[in-house]
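Here the complex is missing one protein chain, while the rest keep their positions.
Letters A, B and C mark the chains in the order given here, with residues in each chain numbered from 1 onward.
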Amino acid sequence: MADFLLAASGFVLLMVAVGLARILRGPGDADRMMAAQLLGTGGIAALLLLGAATGEDAVVDVALTLALLAAFASIAFVKAARTASRDEAATGNEK
Amino acid sequence: MMEALNAGLALLLLALAVWTIVARDAFAAVAGFIAYGLLLTLAWVQLSGVDVALTEAAIGGGLTGALLIGAVGRLRDTEATARVERPKALTRALAALVAGAVTVALALCVLTLPDPAPTLAPDVAANIAATGVGNPITAVLLAFRAMDTLLEAIVLVFALIGVWSLAPDRAWGGRPGVRHVADPNGILAYIARVLPPIGIIVGMYIFWAGADHPGGKFQGATILAAMWLLVMMAGLTDAPPISRAWLRIGLVAGPLVFIAIGLAGAVTAGAFLAYPDGYAKPLIIVIELALMPTLALILALLLVGAPQRTIQR
Amino acid sequence: MSVALNVLTVVAVVAGAFFFLAGTVGLLRFPDTLTRLHALTKADNLGLGLVVLGLLPHVGSVLAGIKLVAIWLLVLLSGAVASQLIARATRQRDPDA
Partner (left out) sequence: MNEATLFALCAVLLVGAGLYGLIVNPHPLRKILAFNVVGSGVFLLLGAIARRGAGAGFGGDPVPQALLITGIVVAFSATALAVALLLRLHDAAGSVTLASEVPPKVEPDAGSR
C-alpha cells in the first residue's frame, strides 16, 4: 500500500510540474496566477499521499496550513495584477 | 520508489529556481518563486523536518510570496528600464564562472562531510524530560537555545522599526501601506469574512499543538497575520496608525515578557533564561502566549510596509 | 473489511490521479485563459476530493479525518474564490475573452 501511495504522490507531482510548465509561460498574468492555485492543490494532494505512505501524521497539519496560505497567496496575486493594470491604464499604456 | 520521488522533487526545485532567475517578467518570476516555496515544503517533509515544513508552508510560500508580488505590482513601470541595463556577455560569463566555482567548492564540502555525522540529538533526548514539552524543536527553541529565540523576536521588532523609519515626514505616525478598496459585497469581501474565523482556529490549533507535535508560535502567528492581511486586502479594515499606543505596546510586550522571565531565572535558577525546576513548562507556555500576538502583529505589519499616506493635521 | 477499504483507497486515489491528469491535459490543450481556468479548477477540486476520500480509511483518529475533510473544503472555497477573481481580472483586461 505504501508503494502505491508513493507512486500516486509522484504521479500527481509530475502532473503539476507539466501544468506549471504550461502556465508559467503565460502569455498573460492570469495564466501565471493559476500557478499558485495549481501548486497549492496539487502540492496538498501530493503531501497528503506522502504523509499516508510514510505514516507521518503531522503532515496533515502542514497541508492544512498550506491550504490557508495558498488561498492567501492567490488573492494577493489577483490584487497585485489589478494594481499593475490600473497603473497602466492611468499612464495610457494599456494594451 | 522513494528515491525516484526525491530525485523528481529535487529536479523540479532546481527547474523552478532557474525559472525564477531567468524569467523575463518579474510577475512570472514571483509566480515561480511561490511554486518553489510550496515545493520546498515537500522537501522538508522528506528530510524529516515537519516543523520546518510548517514554517516554510506559512512563510516561504505564503507571506514572502504576497510581499514580493505586492512589490511587483507597484514597480511594474521600472522593469523595461532595468532590461536595458542587462550586463554584457563577458560579465555574465564571469558571473557564471564565480557561481560555478562556489557550487563546485560547496559540493566538494558536501561530499566530504564527516561520517558518522556529529549530532546533538542524543543530548536533546536526554534533557527533554526536564522541559516538560514533547516536541524537541520547541524544547530547543524555548529552553536549550532560548537566547536565539529572544534575539530573533528583537530582530523582528528592529526590522519593523527599520521599515517604518522609511516613512516620509509628512506620513509619520499615520497608517502604513496603501488603502485597499474593494466592493464590500464582492467575492473578495465574502472570503475575507468567511476565511478568518477558520484561520484563527487553525492558527491557535497549530500554536497549541506545538508543545508535543510539530507546530508552534511562529507558524500559528503567521496564519493569524495572513488572516488579518486578508481582511485588510478586502478593504474591510485598515492598518492601524503606527502612533497608536496599544500597537506599540503590543509590539514590545512579547520580548519584554521573555526578558522579564529570563531575568527572573537569573535570580531564582542561577542563569539568565534558566527555568527553576518544575516550572519549565508553565513558563514556556507564558512566553509563547506573550510572543504569539507580538509576532502576528510584526509579521503582518512588515508586509504592509512603511507609512506613506499624507496625514491631514 | 480491510481488503474492501484498501480497494476503496486504490480506486479513489487512482480516480483522483486521473482528474489531475485530465486537468493537466486541459491546461496544455485548451486555447485561452478562461478555458484553461475551467480545466484547472474542475480537475484539482475533484482530484483532491477523491484523494482525500481515498485516504480517509487510513487516518488514525477522528480528528485527523475531520482535518482531511476540512482541507478539502478549504481548497474548494478558496479555489472557487480565486478562480472568480482571476476570471474577472481577465475580463476587465480583455472584454472579448
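Note that a contact is a pair of C-beta atoms (placed from the backbone, for glycine too) under 8 Å apart; a residue touches a chain by one contact, two chains touch by 3 or more.
All figures in this text were calculated on a predicted structure; none of them were measured in a lab.
Contacts to the hidden chain, counted on chain B, fall at residues 2-3, 6-7, 10, 13-14, 17-18, 20-22, 24-26, 29-30, 33, 36-37, 40, 43-44, 46-49, 51-52, 55-56, 59-60, 63-64, 67-68, 71-72, 74-87, 91-92, 95-96, 98-100, 102-103, 106-107, 110-111, 113, 117-122, 124-126, 136-137, 139-141, 144-145, 148-149, 152, 155-156, 159-160, 162-163, 166, 168, 216, 218, 298-299, 302-303, 305-306, 308.
Heads up, the rule we're going with is that only the chains that are shown with their structure count from here on.
Set against the C-alpha centre of chain A, every other chain centre is closer than that of B.
The chain pair with the larger count of C-beta pairs in contact, out of A-B and B-C, is A-B.
Once the centre of each chain is set as its mean CA position, chain A and chain C turn out to be 11 Å apart. With centres taken as mean Cα positions, chain B sits 19 Å from chain A. With centres taken as mean Cα positions, chain C sits 28 Å from chain B. Residue positions 70, 74, 77-78, 81, 85 of chain C each touch two or more of the other chains.
The multi-chain contact residues of chain A, meaning those touching 2 or more other chains, are 29, 33, 40, 61, 64, 68, 70-71, 75, 81-82.
The residues of chain B lying in touch with chain C in their complex are 187-188, 190-191, 194-195, 198.
Chain C contributes residues 6, 9-10, 13-14, 16-17, 20-21, 23-24, 27-28, 33, 36-37, 40-41, 44-45, 47-48, 51-52, 55, 58-60, 64, 67-68, 70-71, 74-75, 77-79, 81-83, 85-87, 89-90, 92-94 to its touches with chain A in the complex. Within the complex formed with chain B, the residues of chain A that make contact are 3, 6-7, 9-10, 13-14, 17, 20, 24, 26, 29, 32-33, 35-36, 39-40, 43, 46-47, 50-51, 56, 58-59, 61-62, 64-66, 68-73, 75-77, 79-84, 87-88, 91.
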